[in-house]
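Here the complex is missing one protein chain, while the rest keep their positions.
We call the chains A, B and C, going by the order they appear; numbering starts again at 1 in every chain.
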Amino acid sequence: MPGLEDLYREVILDHYRNPRNRGELETPPALMAEGFNPLCGDEVKVYVQLDGDTITDVRISGQGCSISQSSASMMTTVVIGRTIDEARGTLRSFKQMMSIHEHGLDGQDSALDGSTEVPSGLGDLEALRGVVKFPVRIKCATLGWNTFDQALAEADS
Amino acid sequence: MPGLEDLYREVILDHYRNPRNRGELETPPALMAEGFNPLCGDEVKVYVQLDGDTITDVRISGQGCSISQSSASMMTTVVIGRTIDEARGTLRSFKQMMSIHEHGLDGQDSALDGSTEVPSGLGDLEALRGVVKFPVRIKCATLGWNTFDQALAEADS
Amino acid sequence: MSLDVAAVKADFPLLAREVHGTPIVYLDSGATSQKPRAVLDAMNRYYETINANVHRGAYHIAELATIASEDARRTVARFIGAGDEHELVFTKNATEAINLVAHSWGRTNLTEGDVVLLSLLEHHANIVPWHQLAEERGIEVRWIPLTDDGCLDLTDLDHLLDGVKLVAVTAVSNVTGAIPPVRQLADAAHAVGALCLVDGSQYVPHLATDVTELGCDFLAFTGHKMCGPTGIGMLWGRRELLDAMPPFLGGGEMILDVRRDGFTPNVVPWRFEAGTPPIAEMIGIGAAVDYLEGLGMDAVRKHEVSLTDYALRTLGDRFGDDLLIHGPTDTTHRGGILSMCLRDIHAHDLSQVLDQHGVCVRAGHHCAKPLMRELGVTSTSRASLYLYNDESDIDALGDALDEAARFFDF
Partner (left out) sequence: MSLDVAAVKADFPLLAREVHGTPIVYLDSGATSQKPRAVLDAMNRYYETINANVHRGAYHIAELATIASEDARRTVARFIGAGDEHELVFTKNATEAINLVAHSWGRTNLTEGDVVLLSLLEHHANIVPWHQLAEERGIEVRWIPLTDDGCLDLTDLDHLLDGVKLVAVTAVSNVTGAIPPVRQLADAAHAVGALCLVDGSQYVPHLATDVTELGCDFLAFTGHKMCGPTGIGMLWGRRELLDAMPPFLGGGEMILDVRRDGFTPNVVPWRFEAGTPPIAEMIGIGAAVDYLEGLGMDAVRKHEVSLTDYALRTLGDRFGDDLLIHGPTDTTHRGGILSMCLRDIHAHDLSQVLDQHGVCVRAGHHCAKPLMRELGVTSTSRASLYLYNDESDIDALGDALDEAARFFDF
């Protein structure tokens, strides 16, 4: 039976209390996407500033629970300074970690044959691993990431 | 547990084997209505010839099971020669006899408070009383009658 | 007659279970109620002894299944004070019931510029079908505003009713518990030649219901919130209205005849029940109504009012301004629904901590986003009461809220 300490790891609470990179960026030049968590009504806006292929800045606005806020906050610290491809690689790894129980709970990206391997190399983000034991909260953890992904998609189009 | 003999009384089988007043009448002057039993697909046409308020002839065409055919056949023998009002009285009595279990199985005329008294004075028609023990067959027994009623309704309009 | 809650609780198998090592405290009946054993037994009995398709079989168990399911229709019709059971249509849930009205009555009677008047208390089920009609037909969706305490603001009603063809309102808000004056709204609608649809999803399970007293033209409600199974909802409509409405879904059961070039629809209610009906679920909802009638709806309501009083009072005492409970404070004008915000702890986090203490509440927008925006929140934690809850459940909620306040105290 998973307990609260599996979910609310200290680093998560820290990012929740002190979210990094909150705010907005001017659009354009920044890209922006808006995401909803249909379960709880949370809305998040993710702003992405690119310089060529490099992500030079990311800002988060909107409300959310500790999991969605801290996950988005950690994300900003990981992707700023990376290339789009690198960021997408991290996104994939993160979502793979989250996908263990996600199929069936998320409309966007689950497959019938969910792999059960947990990718490594996510740093602080691995603190979110406990979320998979609380399937309903997976959507919270991935909200910022999916919205970030949407913003990047605009760069392609 | 009701048995077949409750349903297939001799007089019923007799009317089934030898249906009275089968055929058609020219319309106009005769009135005609068409009825469906949505359960089995049976279709019946009832022709009614009036002279003023008096029913001078009734004819039945179409197919049906023993219950619907014999009920319609018996009906013709009872209503020919009667006034419209008299025929409607018999119709009411007959449907009351049939309504004991009918509510809920029939869309047209049942009430929440189905009376449980069985009217008398229906003559041969009382042989159909056993049908109420077979609720699905009630629609068979009333098909000709309801169609007759519809034909009469045209006289009003 | 008052409710013997201990006995009632014992009727519900799920309430005997534990979660995370503590007895469950189920406070989410606004989302779905638990089911008494009598309801499960009735459905099992159907499946084990008379399972057969209805209306079309001349054999014994098919007759018994037909009678049992149509008996349920009569039972439910009587429960809501309908004089004619043909006015009661079974759907899959309350949502389909409202969509049925929007498709069949709405698309026949509403044209561009016609107004459907909703309240800001509505559940998405009573919003989206009208938005869809607005997109498709250019009807206008207009909103009855709220007062500060979350009731309907009817000061401007005359003006709001201009051009209105349908007033569609909930009888109990699933967020604030507010009970709008449905009768007044129905009368006002009729006075301008409009109809009134009532969303009774949160009303019928909790208050004695009489469609004549409500004065409405349509009443939608749902089985799973009233001790019945999932997979069944109900639409009551006035007979003349239903009789004049075209079919919605097409298929078996709803026809009198089908030809290569067209079809002849059946009479009501079957006209609106295309395909194999939810037979076991009809029998289940019949058993649920029998169960509720056995307890008496007045006793149920009385119990819930006094429990809501207890909750508002004790939680107010314990948490003061730290705990915001939305909605009217006069419990005679509200249902047992408590939408809470504890300080600035997010509803998801709050309900997660509550869950660790066995306390089940709902976190989110409760499918009422326009109302949430009006209340200035994106989500709340909602505790909703029913006949099997008692003061110990409220106390457990208070204890768990205490724990949450401590856990997130930074």
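Note that in this section a residue touches a chain if its C-beta (ideal position, glycine included) is under 8 Å from a C-beta of that chain, and two chains touch if they have at least 3 such contacts.
Computed from a predicted structure; not experimentally measured.
Although it is left out of the displayed model, the omitted chain contacts the following shown chains in the full complex: A, B, C. Checked against the hidden chain, the listed residues C:Arg78, C:Lys92 or C:Arg318 yield one contact partner: C:Lys92.
For the options C:Ala10, C:Ala38 or C:Ala52, the residue in contact with the chain missing from this view is C:Ala52. Those residues of chain A that touch the chain absent from the view are 36, 38-39, 101, 103-105, 107-108, 110-112, 134-137. Hidden from this view is one chain, which touches chain B at 1, 3-4, 7-8, 13, 17, 39-43, 63-67, 134, 137, 140.
What chain C contributes to its contact with the hidden chain is residues 13-14, 17, 19-20, 24, 28, 31-32, 34-35, 40, 44, 47-53, 56-62, 91-96, 98-99, 102, 123-125, 127-129, 131-132, 134-135, 141, 143, 222, 224, 229-233, 247, 249-255, 257-263, 274-281, 348, 351-352, 354-355, 359-364, 367, 369-370, 373.
Here is the rule we use: only the chains that are shown with their structure count from here on.
When every chain is reduced to the mean of its CA atoms, the largest separation from chain C belongs to B.
Chain A and chain C have CA centres that are 36 Å apart. Note on chain placement: the centre of chain B and the centre of chain C lie 43 Å apart, centres being C-alpha means.
Touching of two or more other chains is recorded for no residue of chain B. For chain C, no residue reaches two or more other chains under the stated contact definition.
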